[in-house]
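Handing you this structure, nothing more for now.
Omission of a single protein chain aside, the complex is shown with its protein chains in their original locations.
Take a look at chain A:
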Amino acid sequence: MLKVRNFKKKYHQHEVLKGIDIEVNQGDVVALLGPSGSGKTTFLRGLAFLTPGDSGVITFDDQKINIESATPSDIKKLRRKMGFVFQNFNLFANKTAIQNVEEGLIIGHKVSKPEAKRRATEALKKVGLQQYANHYPSQLSGGQAQRVGIARAAALNPEIILLDEPTSALDPELVADVLQVIKHLADEGKTMIVVTHEMAFARDVADKVVFMDKGLVVEQNEPTSFFDDPKSPRLKEFLSRISAVNVADNSFEYEKAVQK
């Protein structure tokens, strides 16, 4: 469904992405792991042309985009197939939770108002926040805000949802609920790319785990082999460095969510 070839990005002289190749199939959940500074977020934002790459080719179904020659209408067409969940939520501060979800439906996708309201209510219900529909973002906790962020992306029914460290800005006790919501989407068969540091989550939910380091994809595999049988020395080092405490802690948060 989505195929990226030789994606490159430079900031001034610093080469952040040195040619990323990635393939995502319909229904796949791809977890993107790697140390900070490895370019995961830059890559994800590049896919949505929020910070466009310098060169490379993005193929999405029958749409083929050469990054260097992408026109605004190419980008708009590509974005319509994508939902984006931000690390710091980026809920529209001047709109209530339900208006946040409706905005894209009514203005972006020209859905009628009653239909948008119905879909937005349903989307909020799915993330367990229908009673917060009329709250403004500043009245929501981080975890609630991020769930609205996910509802906003999912309500548009995009072909793929890109999630940029969706739980990194949250207090530890709020992480579980958000992961739970993402897992629900995965169970529904949504295609997703998730940049994450939640190892237990990646292991349980992802169909494919991709490890990036210093602007390159170092290793990718299905989760069990990825975590239990890392091939490259760099990945071995990365996995061993995520201290036992950290993994245990993450697993704990995640298992709590699963048990609910």
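Assume contacts are C-beta pairs under 8 Å (C-beta built on N, C-alpha and C of every residue); 3 or more make two chains touch, one makes a residue touch a chain; residues count from 1.
One rule holds for everything that comes next: contacts and distances are computed from a predicted model.
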Chain not displayed: protein name in its UniProt record ("Aspartyl/glutamyl-tRNA(Asn/Gln) amidotransferase subunit B", "histidine kinase", "Amino acid ABC transporter permease" or "Acyl-CoA dehydrogenase"): "Amino acid ABC transporter permease"
Contacting the left-out chain in the complete assembly, out of A:R79, A:H197 or A:K214: A:R79
Among A:A123, A:L140, A:V175 or A:A206, the residue in touch with the chain that has been omitted: A:L140
Option from A:M1, A:A48 or A:L216 whose C-beta touches the chain left out: A:A48
Interface with the unshown chain - residue positions in chain A: 48, 50, 76, 79-80, 82-84, 86, 88, 90-96, 103-104, 107-109, 135-141, 152-153, 156
